[in-house]
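Removed from the display is one protein chain of the complex; every other protein chain stays in position.
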Amino acid sequence: MELIYTPQQQDFRMEIRDWLREHVPTDKLASFDTAEGFAAHREWEKTLASGNWGMVTWPEAYGGRGCDLIEWLIFEEEYYRAGAPLRVNQNGIFLLGPTLMEYGTPAQKERFISAMASGQEMWAQGWSEPGAGSDMAAIRCRADRDGDDFIINGQKIWSTRAVFADWVFGLFRSDPSSSRHHGLSFILVPLNAPGVTVRPIPQLNGLPGFAEIFFDDVRVSAENLIGGEGEGWSIAMSTAGFERGLMLRSPARFQQASKKLVELYRERRNDILDLSIEDAVVKCYMDAEAYALSTYQTASRLQQGAKIGPESSCNKIYWSELDIKIHETALSLLGAHAEVEQSDAPDQSVVSAWLDGFLFSQSGPIYAGTNEIQRNIIAERLLGLPRR
Amino acid sequence: MELIYTPQQQDFRMEIRDWLREHVPTDKLASFDTAEGFAAHREWEKTLASGNWGMVTWPEAYGGRGCDLIEWLIFEEEYYRAGAPLRVNQNGIFLLGPTLMEYGTPAQKERFISAMASGQEMWAQGWSEPGAGSDMAAIRCRADRDGDDFIINGQKIWSTRAVFADWVFGLFRSDPSSSRHHGLSFILVPLNAPGVTVRPIPQLNGLPGFAEIFFDDVRVSAENLIGGEGEGWSIAMSTAGFERGLMLRSPARFQQASKKLVELYRERRNDILDLSIEDAVVKCYMDAEAYALSTYQTASRLQQGAKIGPESSCNKIYWSELDIKIHETALSLLGAHAEVEQSDAPDQSVVSAWLDGFLFSQSGPIYAGTNEIQRNIIAERLLGLPRR
Amino acid sequence: MDFTFNEEQYFFQQTLKDFLTDNVTPASIRRRWDSDDGFDQDAWRSLCELGTSATQIPEDCGGLGLRFDDIIMMIQACGQAALPEPLVEHSFIAAPLLAQLHASQPSERVADILAAMASGEAMVLTASMINPYVNFAHSATHVLLQFGDDLHLIDSKDCTLTHVTSVDRSRRLAEVKCQPNGTTCLTNGRLGSELWQATLNRGALANAAQLLGLAETLVQMAVKHASDREQFGKPVGVNQAVKHLLADCAVKIEFAKPVVYRAAYTLAVAPNRADWAVSHAKVSATEAAQLAARHCIQVFGAMGYTWECDVHIWAKRVWALANEWGDVGFHKNRIHEWLVQPKALLGPEFTFGRRNIRDVEHID
Partner (left out) sequence: MDFTFNEEQYFFQQTLKDFLTDNVTPASIRRRWDSDDGFDQDAWRSLCELGTSATQIPEDCGGLGLRFDDIIMMIQACGQAALPEPLVEHSFIAAPLLAQLHASQPSERVADILAAMASGEAMVLTASMINPYVNFAHSATHVLLQFGDDLHLIDSKDCTLTHVTSVDRSRRLAEVKCQPNGTTCLTNGRLGSELWQATLNRGALANAAQLLGLAETLVQMAVKHASDREQFGKPVGVNQAVKHLLADCAVKIEFAKPVVYRAAYTLAVAPNRADWAVSHAKVSATEAAQLAARHCIQVFGAMGYTWECDVHIWAKRVWALANEWGDVGFHKNRIHEWLVQPKALLGPEFTFGRRNIRDVEHID
């Protein structure tokens, strides 16, 4: 155990810090759930890529820097410290990217990873279907083999970023006689293909953060099949592991939010506040730090060859509840002003950011497997309680 | 709605207050889970009965005063205000008493209720069996009909007060071919009958608050059968309704405890305390009062002819969690002294009382149907969610 | 001692509830969101015709002269329906403020405005210093303005409004600026102070009752969804985790109700001694409603996070009303201040206050 960065790691931090200081846009970009904001965030991805900061853990050949996980954490810390824009391509870089790295052919890696890292192609995910939310194996969307192509028919829902993205990845039933998690294939589909219709679904804040995608005889090349036909389930599970696991919500995000919460608290602590507010502020700061420490521990273990296990379900519960707690506490501090989404007041951007963050935090315990499902997983796989 | 006591109710309050002032023992009695304490509490029951205060809601013919539920609440308020001893015969007066009142024959009422109200006979309850805790219908203890008698064989467990009590009431399987909640009978058994063995079970504080009871060819008269043979389940459910419902934990108990908590807090609030303590103290006081208000509301409704429904499950959860919260908060206020059970310190009796109350509070979410089971009942019967 | 409502009180509630069920649907609320002023004139007119605006107005001014505990369940019904129009603000906050003034210091001017409020001719809202914004100020004919202890009645055309956007699209908030002067002043000093104190309590309790109603509807919606929606071949509501999420809400709601009703009674019979009861109600109802919003969204899953699903109509109202007329911190602090006073009368015998107990030794 040595909880100190090496000189190389410290140099690396300073390199990012300097680069971000020069490149992070001074004005906050519009939400990437608007057309304008999406375009601005796409530009930002390209800027990041121009400095080879698109995805630092990837090999240099794919536009990365071959960093290890500790360096990735340092990158994230500096990224949030700098207030840099959210990553519009997180479906690509955090979910599909690692999947391709593990299961993609050299040609697929060449084709897709570079375009992802360079900010050229933005990705949506296509897991859920109407009637199959938490029950991901109940997939009915079909991909029928036709020579070197698949013909896709059906519907996906809750597809994040699909409104403005270029591609979607997801699971499709390639064996029509199969059921549940058998006979599924992991396929990449361009959203501009003939037969694809995207219907935006506005979320709590009114912006179309996800969409329904309708596939009507959509023809895609079998070159877009990841792994073998019918192997989609296990590949998707590994992707979902990434999602729940280390990379989806880097601790720096919550540390930065809890730092801002402490600052807000310092400003307002002489007002009449909820009697529980001191406790809540302390708890939020502690918990954000605990999440960071836990991630460093996991990263250290993985660097020594360990694998992520069911403890990743603990992560999902922890950060999603922490995120709600941080934002609830901030709204308590804002009192009667907390409900205001827009106004001409000088500090409105602070209020709006907390309110929007609060709305977004509501989705945390739901997506990427509800927290109820995570608790089942923890009880059964981590603790060993009987399934039924 | 008129939330003010009538002059008669105010007179009644003053009458109790005066009587209790004269009669409540100045020294705290030893725990009724000791032989000495049980005897002292039995004496106290007799003293209460001598003033016709044994169970004020019962008809005068049975030693009561024919009071309504509001008067009962007033009685309880004064009782806890006076710091009078806990009711050692609560199984009798709060559970069996109302059951006999509804299902007993005139002879049974005559025989048992008066002896109960007069403090002559103390009661234990016999619901659970080994292997049938929350699953009360899995009863195997047999009562085989033999002419005018039943022959009882089997075992009961978690029988509160059974170590020193005179009688036990419970459910027995009178139809050997029956299963689950069919074929059960509600029978009263004297604990001094030949063939009865009582094995004390010490609880968290080391005292035998409950017991196992072994029945080995115990012969009891069929006169001790309450209701019809095989009707035990529905009678017991009604008794359990009383238990969960209005009378088991009168609000005054928690109001008195939360008052003491506020006093402890006032003494210690200049110390370094948990940041959440102010909030917890306020919450405990509010919740105890809310429980009182809810009980007055229910009592008013019942006086107008309504019946207790599944909302009694809400009560059970509410008071048991409140009780834990009150005592946890008190222990927080006591800090490093909280763990001391005995010492020669002058304020030790205060510490001991909080500690013992804390230990006892641990049982609240478990007995009379665990809080998990109560939540199922609320979800299914009060809210109407599907059973399976 | 009787803690039940009478038939008449239930009848008032049911009449309003029936009207709201038929007329204020999620679809009609969304139509208001898309309109400029967010206000449905027809609904407002019907609500006034129903007599709701007259309930708190004295009989000699053309009203029904009901007590606050008579109408508390009507406010709850407004919450259940998530009614956008400021009926609560007009009928149950502004009207009793003027009625209380009229009782202490009768005047023709106040009698006239009360009569106009009863008929719906005037729409009066309250600008208390505890709230930074007034909801639907642009639809009002008059504003009752707090200025220190002063109470001013100001024609709305003399007000300057600065609009802000609430997270709850049903609410149309504005900062209200105007020039109070001698002619606009209705009263001041000790009476003014008392009136505003009672108004803060009525406002807080009115929000508490609405929050209770909002919570009830949220749980109902979640129960219906969990009974209908299937996952893994069964309704999601068979899962114990889902059951317990909603059972926890039910417990909070059940125990917030009597607290809200007790506060309504206290406001009716002893408006100057209602602080504790009202703050208790606001805290309990807010916590119940916030839990219901959270758990209801959770039960709905991804759908609960969408604009299309009606859950957020209720959830956002919860988040907004929680902080109006004093947030939870304000109200908890009032209770805390009282509890730490050595002269506070605590204990089981004081549930309904000292006037019920003859031999109180301490005087507060």
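Lettered A, B and C in written order, each chain numbered from 1.
As a convention for this text, contacts are C-beta pairs under 8 Å (C-beta built on N, C-alpha and C of every residue); 3 or more make two chains touch, one makes a residue touch a chain.
From a predicted model like this one, the values you see are computed outputs, not experimental measurements.
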Check: Of the chains you can see, which ones touch the chain that is left out?
Finding: A, B, C
Next item on the list: Sort through A:E43, A:E231 or A:E278 and give me the one touching the missing partner chain.
Entry: A:E278
Note to self: Looking at the full complex, which residue from A:A61, A:M237 or A:L385 touches the chain that isn't shown here?
What the structure shows: A:L385
Item checked: For chain A, the residues touching the chain missing from this view -> 1-6, 9-10, 13-14, 17, 70, 76-78, 80-81, 251-252, 255-256, 258-259, 262-263, 265-266, 269, 278-279, 281-282, 285-287, 289-294, 296-297, 299-301, 304, 311, 314, 317-318, 372, 374-376, 378-380, 382-388
Check: Tell me, which residues in chain C touch the chain that this view leaves out?
Finding: 239-241, 244
Check: On chain B, what residues meet the omitted chain?
Finding: 128, 131-135, 138, 157-158, 201-204, 206, 210, 272-275, 277, 324, 331-332, 335-345, 355, 358-359, 362-363, 365-367, 370-372, 375
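Convention: only the chains that are shown with their structure count from here on.
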Check: Where centres are the averaged C-alpha coordinates, which chain has the largest centre distance to chain A?
Finding: B
Note to self: For this structure, which two chains share the highest number of contact pairs?
What the structure shows: B-C
Item checked: Between chain A and chain B, centroid-to-centroid distance (C-alpha), Å -> 53
Next item on the list: Round to the nearest whole Å and give the separation of the Cα centres of chain A and chain C.
Entry: 40
Note to self: Show the residues in chain A shared as contacts by 2 or more other chains, in ascending order.
What the structure shows: 274-275
Note to self: Touching at least two other chains at once: which residues of chain C meet that condition?
What the structure shows: 242, 332, 336
